[in-house]
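What follows is a set of notes on a single structure, which appears directly below.
Omission of a single protein chain aside, the complex is shown with its protein chains in their original locations.
Our next item is chain A:
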Amino acid sequence: MPEQLAFTIEVFMNGLMAGVLYALVALGFVLIYKASGIFNYAQGVMALFAALTLVGIMEGQVPFSHLINAILGTEVHHFGWHVPAFLAIVLTMVVMIVLAYCVQRFVFRYLVGQEPIILFMATIGLAYFLEGVGDLMWGSEIKTLDVGLPQGINVWIDEFTFEATGYGFFIDNLDIVASIVAAILVIGLVMFAQYTKQGRAMRAVADDHQAALSVGVSLNFIWILVWSLAGFVALVAGIMWGAKSGVQFSLSLIALKALPVLMLGGFTSIPGAIVGGLIIGVGEKLFEFLIGAPFLGGATENWFAYMLALVFLVFRPQGLFGEKIIERV
């Protein structure tokens, strides 16, 4: 196989994998927007908060220890135990459900019926609040997240492709795991929405919340459910991204990677988030490889992702899978 073709295939495959990671972040946005019409600016910070909480629980860190020590003059930092990864994930999910309840109970309950821009502004406030609480609870230092996910080159693919093409492809084990997890997550979410009572209620609220209310669906419950699901997706995204870079405050910036995915895939479609992620991932990586690095000095991925999304928007303003809004006079 010609070297350039082998490189292109390798870049294409890595683009798909990167796209899955972008889609994981975008999924959380879609869930909340679909059910409540809120563009959740805090989704990236939720991923950070979830990952911080997970590491904190795993390491037996005392939450708010700096604050406690400053007020009481104590020197407590750790409980002295380590929690296994699986149990810590479950406990973190409990925290995310409590967070979902608080968000609904103390913020959005009072904003029902407000303009979308007001709800959006509320999520901006929520993002900064959560970032501050995360900092106060678990500290600002970079934390190593080790939940046992494999990382590094997949040797089998490397050897297999080397024998077949003369060039060993690089695929990161973590990306493979992320792809499997994303697939399970999407299938699970779609099945939940289609085949469970709560899922159907969620879809009813998404279609017309007043009609759903009139047939006895509890808006409060559905919104807590949706924010909990978004919290779960944020946790998964936080684990995948946190395993790469350590858990730190710039983790919240992964939301920037989700925006072009949403523009392309549509704000209301779960499959759209996946397909959008894949197109953005492959598009930006191939552009960087074929045009960006050789002719434009490189580092084109960030702006190219947005440009690609904008081109799609010209032809399909609602995104690839978004619902077309028809308003008649």
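Definition applied: a residue touches a chain if its C-beta (ideal position, glycine included) is under 8 Å from a C-beta of that chain, and two chains touch if they have at least 3 such contacts; residues count from 1.
Throughout what follows, contacts and distances are computed from a predicted model.
Among the names given as "SUF system FeS assembly protein, NifU family", "Leucine-binding protein domain-containing protein", "Carbon-monoxide dehydrogenase medium subunit" or "Urea ABC transporter permease subunit UrtB", UniProt records the absent chain under the name "Leucine-binding protein domain-containing protein".
Listed by residue number, the positions of chain A touching the unshown chain are 7, 10-11, 14, 17-18, 21, 66, 69, 73, 77, 132, 135, 140-142, 144-146, 151-153, 170, 172, 241, 244-246, 248-254, 257, 284-285, 288-289, 292-293, 297-299, 301-302.
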